[in-house]
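Can you read through this structure? Questions will come right after.
All protein chains of the complex are present and in place, except for one that has been dropped.
For chain A:
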Amino acid sequence: MGRHFGDLAKIRHVITYSISPFEQRAFPNYFSKGIPNVWRRFKSSVFKVAPPMILMYLTYTWGNHVHEQGKRKNPADYEKDQ
């Protein structure tokens, strides 16, 4: 049942290279390339994630504000009182 190693895919004309872990650094360029990469990933997604979240926040604050206002007296209702 299910898939098995040896029976998954036949791939031809793919050459792989590898180097021993003892011949390389464990985390090469972790900060020098990593930090600019985080900025790149942020830039590429911020305009898709942020607008709905901002809209959500604005709806939340507006809704609570209007609800609070509705609980207060409106001076215009009492203008004609003596």
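Simple rule for what comes next: a residue touches a chain if its C-beta (ideal position, glycine included) is under 8 Å from a C-beta of that chain, and two chains touch if they have at least 3 such contacts; residues count from 1.
In this text, contacts and distances are computed from a predicted model.
Asks: The chain dropped from view, which UniProt name applies: "ARP19 protein", "Cytochrome b", "WDR54 protein" or "Fructose-bisphosphate aldolase"?
Replies: The record names the chain that does not appear here as "Cytochrome b".
Asks: Going by the contact rule already stated, which one of A:Leu8, A:Ala26 or A:Ala76 would touch the omitted chain in the full complex?
Replies: Within the whole complex, the residue contacting the unshown chain is A:Leu8.
Asks: For the full complex, which residue in A:Pro28, A:Pro52 or A:Pro75 touches the chain that was left out?
Replies: From the options A:Pro28, A:Pro52 or A:Pro75, the contact with the absent chain belongs to A:Pro52.
Asks: I need the residue numbers on chain A that touch the omitted chain, in ascending order.
Replies: 1-3, 5, 8-9, 11, 14, 45, 48-49, 51-53, 55-56, 59-60, 62-63, 66-67, 70
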